[in-house]
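Below: one structure, written as C-alpha coordinates.
Selected chains only, in their assembly positions.
Per-chain numbering from 1; labels A and B assigned in written order.
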Amino acid sequence: MSTSQVRELELDLDAFEGPFDLLLTLLLEEALEPREIDVAGIVLAFLERLSEPDELDLESCGEFLVLISALLELKARALFPEEAAELDALEPEEAAEELARRLAEYRRMKEAAAWLLERLGTEGNRWFRLGPAPLAPPAERRLAAQDPAALASAVRGLAAPAPNVSLSHMALRFPPVSQFLERFRRLLSRRTRFDFDSEVEGLSRVEQAVAFLALLELRKAGEIALSQAAPFAPIRVSTVENERISAWTARSA
Amino acid sequence: MDSTLRLIVSNPVDRLARTIEALLVVAAAPLSVADLADAAEDDPERIETALGLLRERYAEGRSGIVLEHVAGGYAFRAARESADACARIFERPVERGLSQAALETLAIVAYVGPCSRPEIARIRGVAADSAVASLIERGLIVEAGREHGPGGAVRYRTTPLFERVFGLESLAALPRLDDLGEADDLRRRLLDVASAKAS
(Lines give C-alpha, C1' and ligand atoms only; values in the text may rest on other atoms or scores of the structure.)
Protein backbone atom coordinates (compact mmCIF):
# COMPACT_ATOMS: atom_id res chain seq x y z
CA MET A 1 0.00 0.00 0.00
CA SER A 2 1.52 3.32 -0.98
CA THR A 3 0.89 6.75 0.45
CA SER A 4 -1.47 7.60 -2.37
CA GLN A 5 -3.37 4.40 -1.61
CA VAL A 6 -4.12 5.75 1.85
CA ARG A 7 -5.65 8.80 0.23
CA GLU A 8 -7.61 6.67 -2.19
CA LEU A 9 -8.83 4.38 0.58
CA GLU A 10 -12.48 3.70 -0.30
CA LEU A 11 -14.82 4.53 2.56
CA ASP A 12 -18.41 3.50 3.05
CA LEU A 13 -19.69 5.48 6.03
CA ASP A 14 -23.16 6.66 6.97
CA ALA A 15 -22.39 10.26 6.19
CA PHE A 16 -19.96 9.76 3.36
CA GLU A 17 -19.07 7.34 0.61
CA GLY A 18 -15.96 7.67 -1.51
CA PRO A 19 -12.19 7.97 -1.19
CA PHE A 20 -10.48 9.28 1.94
CA ASP A 21 -8.98 12.33 0.24
CA LEU A 22 -12.39 13.50 -0.97
CA LEU A 23 -13.61 13.27 2.59
CA LEU A 24 -10.72 15.42 3.74
CA THR A 25 -11.37 17.92 0.97
CA LEU A 26 -15.04 18.18 1.88
CA LEU A 27 -14.09 18.70 5.52
CA LEU A 28 -11.66 21.38 4.46
CA GLU A 29 -14.38 23.08 2.47
CA GLU A 30 -16.70 22.73 5.44
CA ALA A 31 -19.13 20.89 3.24
CA LEU A 32 -19.15 18.17 5.88
CA GLU A 33 -19.43 18.46 9.66
CA PRO A 34 -16.59 16.64 11.47
CA ARG A 35 -19.08 15.39 14.03
CA GLU A 36 -20.89 13.41 11.34
CA ILE A 37 -17.80 11.42 10.47
CA ASP A 38 -17.47 7.93 11.90
CA VAL A 39 -13.75 7.88 12.64
CA ALA A 40 -13.86 4.27 13.87
CA GLY A 41 -15.33 3.31 10.48
CA ILE A 42 -12.35 4.86 8.73
CA VAL A 43 -9.93 3.05 11.04
CA LEU A 44 -11.72 -0.22 10.32
CA ALA A 45 -11.54 0.36 6.58
CA PHE A 46 -7.83 1.05 6.92
CA LEU A 47 -7.26 -2.04 9.05
CA GLU A 48 -9.09 -4.15 6.50
CA ARG A 49 -6.91 -2.67 3.80
CA LEU A 50 -3.88 -3.34 6.00
CA SER A 51 -4.77 -7.00 6.34
CA GLU A 52 -4.65 -7.48 2.58
CA PRO A 53 -1.57 -9.41 1.57
CA ASP A 54 0.31 -6.39 0.12
CA GLU A 55 3.68 -5.52 1.44
CA LEU A 56 3.32 -3.36 4.54
CA ASP A 57 4.33 0.20 3.88
CA LEU A 58 5.46 2.10 6.97
CA GLU A 59 5.10 5.45 5.26
CA SER A 60 1.43 4.93 4.51
CA CYS A 61 0.71 3.78 8.07
CA GLY A 62 2.39 6.91 9.37
CA GLU A 63 0.42 9.03 6.94
CA PHE A 64 -2.76 7.38 8.06
CA LEU A 65 -2.02 7.89 11.75
CA VAL A 66 -1.40 11.58 11.22
CA LEU A 67 -4.51 12.11 9.12
CA ILE A 68 -6.71 10.16 11.47
CA SER A 69 -5.41 11.94 14.57
CA ALA A 70 -5.99 15.30 12.92
CA LEU A 71 -9.50 14.20 12.09
CA LEU A 72 -10.07 13.04 15.65
CA GLU A 73 -8.86 16.31 17.06
CA LEU A 74 -11.07 18.18 14.63
CA LYS A 75 -14.03 16.10 15.68
CA ALA A 76 -13.27 16.47 19.38
CA ARG A 77 -13.10 20.23 18.95
CA ALA A 78 -16.41 20.25 17.13
CA LEU A 79 -17.97 18.24 19.93
CA PHE A 80 -16.45 20.23 22.77
CA PRO A 81 -15.93 23.66 21.27
CA GLU A 82 -15.37 25.51 24.54
CA GLU A 83 -12.88 23.06 25.93
CA ALA A 84 -9.52 24.79 25.88
CA ALA A 85 -6.83 22.50 24.60
CA GLU A 86 -4.00 22.84 27.04
CA LEU A 87 -1.63 20.33 25.64
CA ASP A 88 1.97 19.81 26.44
CA ALA A 89 4.99 19.44 24.30
CA LEU A 90 4.78 16.68 21.79
CA GLU A 91 6.43 13.28 21.66
CA PRO A 92 5.09 11.74 18.48
CA GLU A 93 7.12 8.52 18.65
CA GLU A 94 5.85 7.79 22.13
CA ALA A 95 2.34 8.62 21.11
CA ALA A 96 2.42 6.38 18.06
CA GLU A 97 3.86 3.50 20.05
CA GLU A 98 1.34 3.87 22.81
CA LEU A 99 -1.53 4.10 20.36
CA ALA A 100 -0.41 0.94 18.58
CA ARG A 101 0.05 -0.91 21.84
CA ARG A 102 -3.34 0.09 23.14
CA LEU A 103 -5.15 -0.69 19.92
CA ALA A 104 -3.60 -4.15 19.90
CA GLU A 105 -4.29 -4.83 23.55
CA TYR A 106 -7.88 -3.69 23.30
CA ARG A 107 -8.44 -5.85 20.26
CA ARG A 108 -7.06 -8.88 22.11
CA MET A 109 -9.38 -8.17 25.02
CA LYS A 110 -12.35 -7.89 22.66
CA GLU A 111 -11.44 -11.30 21.28
CA ALA A 112 -11.25 -12.65 24.81
CA ALA A 113 -14.64 -11.12 25.63
CA ALA A 114 -16.11 -12.77 22.54
CA TRP A 115 -14.67 -16.09 23.68
CA LEU A 116 -16.22 -15.65 27.13
CA LEU A 117 -19.60 -14.92 25.58
CA GLU A 118 -19.37 -18.01 23.41
CA ARG A 119 -18.37 -20.03 26.45
CA LEU A 120 -21.48 -18.82 28.32
CA GLY A 121 -23.48 -20.27 25.45
CA THR A 122 -21.84 -23.69 25.54
CA GLU A 123 -21.61 -23.94 29.36
CA GLY A 124 -25.08 -22.51 30.00
CA ASN A 125 -26.50 -26.01 30.43
CA ARG A 126 -24.28 -26.66 33.45
CA TRP A 127 -26.44 -25.77 36.44
CA PHE A 128 -24.99 -25.70 39.92
CA ARG A 129 -25.97 -24.44 43.33
CA LEU A 130 -24.66 -21.11 44.57
CA GLY A 131 -23.88 -21.43 48.26
CA PRO A 132 -24.31 -24.31 50.71
CA ALA A 133 -27.04 -26.94 50.52
CA PRO A 134 -30.37 -26.19 52.21
CA LEU A 135 -29.69 -28.74 54.93
CA ALA A 136 -25.97 -28.08 55.33
CA PRO A 137 -24.68 -27.50 58.86
CA PRO A 138 -24.48 -23.76 59.64
CA ALA A 139 -21.09 -22.30 58.80
CA GLU A 140 -18.92 -21.11 61.64
CA ARG A 141 -16.10 -18.88 60.56
CA ARG A 142 -13.13 -18.71 62.81
CA LEU A 143 -10.24 -16.40 62.35
CA ALA A 144 -6.68 -17.15 63.43
CA ALA A 145 -4.94 -14.70 65.79
CA GLN A 146 -4.10 -11.46 63.94
CA ASP A 147 -1.37 -8.89 64.31
CA PRO A 148 -2.67 -5.42 65.29
CA ALA A 149 0.21 -3.86 63.34
CA ALA A 150 -1.71 -4.83 60.17
CA LEU A 151 -4.51 -2.46 61.25
CA ALA A 152 -2.07 0.40 61.76
CA SER A 153 -0.50 -0.12 58.37
CA ALA A 154 -3.94 -0.27 56.70
CA VAL A 155 -4.85 3.13 58.18
CA ARG A 156 -1.46 4.54 57.18
CA GLY A 157 -2.10 3.32 53.66
CA LEU A 158 -5.45 5.10 53.55
CA ALA A 159 -3.93 8.28 55.01
CA ALA A 160 -1.10 8.35 52.47
CA PRO A 161 -1.62 10.74 49.58
CA ALA A 162 -1.90 9.01 46.22
CA PRO A 163 1.45 8.47 44.57
CA ASN A 164 2.10 10.72 41.61
CA VAL A 165 1.34 8.44 38.75
CA SER A 166 2.55 9.67 35.41
CA LEU A 167 -0.42 10.12 33.14
CA SER A 168 1.72 11.16 30.21
CA HIS A 169 0.71 8.01 28.36
CA MET A 170 -2.99 8.67 28.82
CA ALA A 171 -3.36 10.98 25.85
CA LEU A 172 -1.71 11.66 22.56
CA ARG A 173 -0.23 15.09 23.01
CA PHE A 174 -0.36 17.91 20.52
CA PRO A 175 1.04 21.42 20.55
CA PRO A 176 -1.78 23.92 21.07
CA VAL A 177 -3.54 25.04 17.92
CA SER A 178 -3.31 28.60 19.27
CA GLN A 179 0.46 28.47 18.78
CA PHE A 180 -0.03 28.12 15.02
CA LEU A 181 -2.92 30.59 14.93
CA GLU A 182 -0.61 33.26 16.30
CA ARG A 183 2.24 32.25 14.08
CA PHE A 184 0.14 32.43 10.89
CA ARG A 185 -1.46 35.73 11.90
CA ARG A 186 1.99 37.23 12.50
CA LEU A 187 3.15 35.91 9.17
CA LEU A 188 0.17 37.41 7.33
CA SER A 189 0.71 40.78 8.99
CA ARG A 190 4.08 40.87 7.25
CA ARG A 191 3.19 39.15 3.97
CA THR A 192 -0.04 38.88 2.08
CA ARG A 193 0.41 35.27 1.23
CA PHE A 194 2.49 32.23 2.05
CA ASP A 195 2.82 28.63 1.05
CA PHE A 196 1.58 26.31 3.79
CA ASP A 197 3.72 23.33 2.77
CA SER A 198 6.99 25.22 2.86
CA GLU A 199 5.99 26.94 6.10
CA VAL A 200 5.51 23.66 7.95
CA GLU A 201 8.38 21.85 6.30
CA GLY A 202 10.67 20.27 8.85
CA LEU A 203 7.98 20.04 11.51
CA SER A 204 6.88 16.62 12.76
CA ARG A 205 3.82 15.07 11.19
CA VAL A 206 1.63 15.71 14.19
CA GLU A 207 2.78 19.34 14.35
CA GLN A 208 1.93 19.63 10.68
CA ALA A 209 -1.50 18.22 11.38
CA VAL A 210 -2.09 20.76 14.15
CA ALA A 211 -0.84 23.56 11.88
CA PHE A 212 -3.37 22.39 9.34
CA LEU A 213 -6.11 22.60 11.97
CA ALA A 214 -5.05 26.17 12.70
CA LEU A 215 -5.43 26.87 9.02
CA LEU A 216 -8.97 25.53 9.11
CA GLU A 217 -9.75 27.70 12.11
CA LEU A 218 -8.52 30.85 10.34
CA ARG A 219 -10.45 29.97 7.22
CA LYS A 220 -13.60 29.38 9.24
CA ALA A 221 -13.20 32.78 10.91
CA GLY A 222 -12.88 34.36 7.48
CA GLU A 223 -9.38 35.66 8.22
CA ILE A 224 -7.72 33.88 5.34
CA ALA A 225 -8.38 32.39 1.95
CA LEU A 226 -6.98 29.06 0.83
CA SER A 227 -6.19 27.92 -2.63
CA GLN A 228 -4.67 24.87 -4.16
CA ALA A 229 -3.92 24.24 -7.82
CA ALA A 230 -4.72 20.57 -7.66
CA PRO A 231 -5.45 17.97 -4.98
CA PHE A 232 -2.34 17.62 -2.81
CA ALA A 233 -0.60 20.43 -4.59
CA PRO A 234 0.89 23.02 -2.20
CA ILE A 235 -1.74 24.95 -0.26
CA ARG A 236 -1.52 28.70 -0.71
CA VAL A 237 -2.62 30.87 2.18
CA SER A 238 -3.49 34.53 1.71
CA THR A 239 -5.29 37.34 3.44
CA VAL A 240 -8.87 37.59 2.24
CA GLU A 241 -8.69 41.03 0.71
CA ASN A 242 -5.71 40.13 -1.43
CA GLU A 243 -6.86 36.91 -2.90
CA ARG A 244 -9.87 35.86 -4.80
CA ILE A 245 -10.60 32.31 -4.14
CA SER A 246 -9.67 31.16 -7.59
CA ALA A 247 -8.95 27.62 -8.39
CA TRP A 248 -10.13 25.54 -5.55
CA THR A 249 -10.36 22.32 -7.37
CA ALA A 250 -11.97 19.79 -5.21
CA ARG A 251 -11.49 16.38 -6.51
CA SER A 252 -14.82 14.89 -7.38
CA ALA A 253 -14.84 11.15 -7.58
CA MET B 1 -24.65 -51.72 38.87
CA ASP B 2 -24.45 -52.05 35.12
CA SER B 3 -27.73 -53.88 34.93
CA THR B 4 -29.32 -51.07 37.01
CA LEU B 5 -27.95 -48.45 34.63
CA ARG B 6 -29.33 -50.22 31.61
CA LEU B 7 -32.65 -50.28 33.45
CA ILE B 8 -32.42 -46.52 34.08
CA VAL B 9 -31.83 -45.76 30.45
CA SER B 10 -34.77 -47.82 29.30
CA ASN B 11 -37.16 -46.80 32.05
CA PRO B 12 -38.82 -43.38 31.93
CA VAL B 13 -39.30 -43.27 35.71
CA ASP B 14 -35.57 -43.59 36.11
CA ARG B 15 -35.06 -40.80 33.64
CA LEU B 16 -37.41 -38.72 35.74
CA ALA B 17 -35.41 -39.75 38.82
CA ARG B 18 -32.26 -38.39 37.16
CA THR B 19 -34.00 -35.11 36.49
CA ILE B 20 -35.05 -34.92 40.15
CA GLU B 21 -31.48 -35.68 41.28
CA ALA B 22 -30.32 -32.80 39.09
CA LEU B 23 -32.93 -30.39 40.45
CA LEU B 24 -32.20 -31.28 44.07
CA VAL B 25 -28.44 -30.89 43.71
CA VAL B 26 -28.92 -27.35 42.35
CA ALA B 27 -31.65 -26.24 44.78
CA ALA B 28 -30.79 -23.77 47.54
CA ALA B 29 -33.99 -24.61 49.44
CA PRO B 30 -36.10 -27.80 49.77
CA LEU B 31 -38.29 -28.47 46.70
CA SER B 32 -41.91 -29.59 47.04
CA VAL B 33 -43.47 -32.28 44.86
CA ALA B 34 -45.31 -29.47 43.04
CA ASP B 35 -42.02 -27.61 42.37
CA LEU B 36 -40.48 -30.81 41.02
CA ALA B 37 -43.53 -31.54 38.87
CA ASP B 38 -43.42 -28.03 37.38
CA ALA B 39 -39.72 -28.22 36.64
CA ALA B 40 -39.79 -31.75 35.22
CA GLU B 41 -43.08 -31.13 33.40
CA ASP B 42 -44.39 -34.40 34.72
CA ASP B 43 -47.29 -35.33 36.96
CA PRO B 44 -47.01 -35.36 40.77
CA GLU B 45 -47.83 -39.04 41.06
CA ARG B 46 -44.94 -40.05 38.88
CA ILE B 47 -42.75 -37.60 40.81
CA GLU B 48 -43.73 -39.42 44.03
CA THR B 49 -42.86 -42.75 42.45
CA ALA B 50 -39.45 -41.46 41.35
CA LEU B 51 -38.85 -39.94 44.79
CA GLY B 52 -39.56 -43.35 46.32
CA LEU B 53 -36.84 -44.82 44.15
CA LEU B 54 -34.41 -42.05 45.13
CA ARG B 55 -35.15 -42.41 48.86
CA GLU B 56 -33.93 -45.96 48.58
CA ARG B 57 -30.88 -45.05 46.61
CA TYR B 58 -29.94 -42.05 48.81
CA ALA B 59 -30.52 -43.71 52.17
CA GLU B 60 -28.46 -43.45 55.34
CA GLY B 61 -25.71 -46.11 55.27
CA ARG B 62 -25.94 -46.64 51.52
CA SER B 63 -24.70 -43.31 50.26
CA GLY B 64 -22.91 -40.20 51.50
CA ILE B 65 -25.79 -38.19 50.02
CA VAL B 66 -29.10 -38.66 51.83
CA LEU B 67 -32.51 -37.60 50.51
CA GLU B 68 -34.49 -35.98 53.30
CA HIS B 69 -38.16 -35.07 53.44
CA VAL B 70 -38.53 -31.88 55.48
CA ALA B 71 -41.37 -29.44 56.01
CA GLY B 72 -40.76 -27.49 52.81
CA GLY B 73 -40.26 -30.54 50.60
CA TYR B 74 -37.25 -32.64 49.59
CA ALA B 75 -33.56 -31.83 49.89
CA PHE B 76 -30.23 -33.61 49.88
CA ARG B 77 -28.12 -33.60 53.03
CA ALA B 78 -24.86 -35.21 54.14
CA ALA B 79 -25.00 -38.68 55.69
CA ARG B 80 -24.73 -38.73 59.48
CA GLU B 81 -21.61 -40.89 59.39
CA SER B 82 -19.87 -37.93 57.68
CA ALA B 83 -20.97 -35.33 60.25
CA ASP B 84 -17.45 -34.86 61.64
CA ALA B 85 -15.91 -34.37 58.21
CA CYS B 86 -18.64 -31.84 57.34
CA ALA B 87 -18.16 -30.00 60.60
CA ARG B 88 -14.45 -29.68 59.81
CA ILE B 89 -15.13 -28.16 56.43
CA PHE B 90 -17.78 -25.76 57.71
CA GLU B 91 -16.00 -24.41 60.74
CA ARG B 92 -12.65 -23.73 59.22
CA PRO B 93 -10.05 -22.44 61.63
CA VAL B 94 -7.88 -22.25 58.50
CA GLU B 95 -8.81 -18.64 57.79
CA ARG B 96 -5.42 -17.16 58.34
CA GLY B 97 -6.02 -13.62 57.26
CA LEU B 98 -8.48 -10.99 56.21
CA SER B 99 -8.92 -9.62 52.72
CA GLN B 100 -7.48 -6.18 52.03
CA ALA B 101 -11.04 -4.79 51.91
CA ALA B 102 -11.96 -6.36 55.25
CA LEU B 103 -8.71 -5.30 56.90
CA GLU B 104 -9.06 -1.67 55.79
CA THR B 105 -12.68 -1.52 56.85
CA LEU B 106 -11.86 -3.05 60.21
CA ALA B 107 -8.94 -0.66 60.70
CA ILE B 108 -11.18 2.35 59.99
CA VAL B 109 -13.84 1.18 62.44
CA ALA B 110 -11.21 0.39 65.09
CA TYR B 111 -9.25 3.65 64.81
CA VAL B 112 -11.89 6.20 63.83
CA GLY B 113 -14.58 4.81 66.14
CA PRO B 114 -18.23 4.15 65.27
CA CYS B 115 -18.48 4.73 61.58
CA SER B 116 -21.14 4.22 58.87
CA ARG B 117 -20.94 2.40 55.55
CA PRO B 118 -21.07 5.60 53.45
CA GLU B 119 -18.22 7.03 55.51
CA ILE B 120 -16.12 3.89 55.11
CA ALA B 121 -16.83 3.89 51.38
CA ARG B 122 -15.76 7.56 51.14
CA ILE B 123 -12.50 6.90 52.93
CA ARG B 124 -11.68 3.73 50.99
CA GLY B 125 -12.81 5.07 47.63
CA VAL B 126 -14.81 1.89 46.94
CA ALA B 127 -18.11 0.46 48.16
CA ALA B 128 -17.84 -1.15 51.59
CA ASP B 129 -21.02 -3.22 51.60
CA SER B 130 -19.55 -6.67 51.20
CA ALA B 131 -16.60 -5.95 53.51
CA VAL B 132 -18.97 -4.70 56.24
CA ALA B 133 -21.25 -7.71 55.74
CA SER B 134 -18.37 -10.16 56.04
CA LEU B 135 -17.04 -8.48 59.21
CA ILE B 136 -20.50 -8.61 60.77
CA GLU B 137 -20.81 -12.26 59.83
CA ARG B 138 -17.46 -12.99 61.46
CA GLY B 139 -18.57 -11.15 64.56
CA LEU B 140 -15.73 -8.63 64.35
CA ILE B 141 -18.02 -5.57 64.14
CA VAL B 142 -21.61 -4.86 65.22
CA GLU B 143 -24.13 -2.07 64.80
CA ALA B 144 -23.71 0.83 67.20
CA GLY B 145 -26.60 3.29 66.75
CA ARG B 146 -27.15 5.64 63.88
CA GLU B 147 -25.46 8.74 62.54
CA HIS B 148 -27.28 11.95 63.57
CA GLY B 149 -29.86 9.92 65.55
CA PRO B 150 -32.79 7.88 64.17
CA GLY B 151 -33.08 7.85 60.38
CA GLY B 152 -29.34 8.28 59.83
CA ALA B 153 -27.00 5.67 58.44
CA VAL B 154 -26.19 2.72 60.72
CA ARG B 155 -22.81 2.95 62.42
CA TYR B 156 -20.55 0.08 63.33
CA ARG B 157 -18.05 -0.56 66.10
CA THR B 158 -15.63 -3.38 66.84
CA THR B 159 -16.56 -6.26 69.20
CA PRO B 160 -14.81 -7.99 72.09
CA LEU B 161 -14.12 -10.85 69.63
CA PHE B 162 -12.16 -8.34 67.51
CA GLU B 163 -10.01 -7.52 70.53
CA ARG B 164 -9.43 -11.21 71.24
CA VAL B 165 -8.48 -12.03 67.63
CA PHE B 166 -6.01 -9.13 67.53
CA GLY B 167 -4.69 -9.84 71.02
CA LEU B 168 -5.69 -6.42 72.37
CA GLU B 169 -6.69 -5.79 75.98
CA SER B 170 -8.86 -2.96 74.75
CA LEU B 171 -9.09 -0.53 71.82
CA ALA B 172 -6.65 1.71 73.69
CA ALA B 173 -4.01 -0.94 73.08
CA LEU B 174 -4.11 -0.43 69.29
CA PRO B 175 -0.70 0.56 67.87
CA ARG B 176 -0.40 4.34 68.15
CA LEU B 177 -0.56 6.54 65.08
CA ASP B 178 0.78 9.68 66.76
CA ASP B 179 1.59 11.43 63.53
CA LEU B 180 -1.92 10.95 62.17
CA GLY B 181 -3.91 12.18 65.15
CA GLU B 182 -6.71 10.68 67.23
CA ALA B 183 -10.21 9.59 66.18
CA ASP B 184 -11.77 12.87 64.95
CA ASP B 185 -8.58 14.31 63.51
CA LEU B 186 -7.85 11.01 61.86
CA ARG B 187 -11.34 10.82 60.39
CA ARG B 188 -10.99 14.30 58.87
CA ARG B 189 -7.55 13.50 57.57
CA LEU B 190 -8.64 10.26 55.92
CA LEU B 191 -11.63 11.96 54.29
CA ASP B 192 -9.38 14.78 53.01
CA VAL B 193 -6.91 12.35 51.46
CA ALA B 194 -9.75 10.35 49.92
CA SER B 195 -11.40 13.38 48.34
CA ALA B 196 -8.04 14.54 46.99
CA LYS B 197 -7.57 11.13 45.38
CA ALA B 198 -11.07 11.14 43.93
CA SER B 199 -10.68 14.53 42.28
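Methods note: a residue touches a chain if its C-beta (ideal position, glycine included) is under 8 Å from a C-beta of that chain, and two chains touch if they have at least 3 such contacts.
Only a predicted model underlies this, so the values are computations on that prediction, with no experimental measurement involved.
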* Composition by chain label (entire complex, not just displayed copies) -> A x1, B x2
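Definition applied: only the chains that are shown with their structure count from here on.
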* To do: Go ahead and note the Å separation of the Cα centroids belonging to chain A and chain B.
  => 47
* **Contact footprint of chain B on chain A as seen in their complex** => 127-152, 154-162
* To do: Name, in rising order, each residue of chain B that touches chain A in their complex.
  => 22, 25-30, 68, 70, 75-78, 83, 86-87, 90-98, 100, 103-104, 106-108, 110-111, 123-124, 137-138, 140, 165-168, 173-175, 177, 180, 186, 189-190, 193-194, 196-197
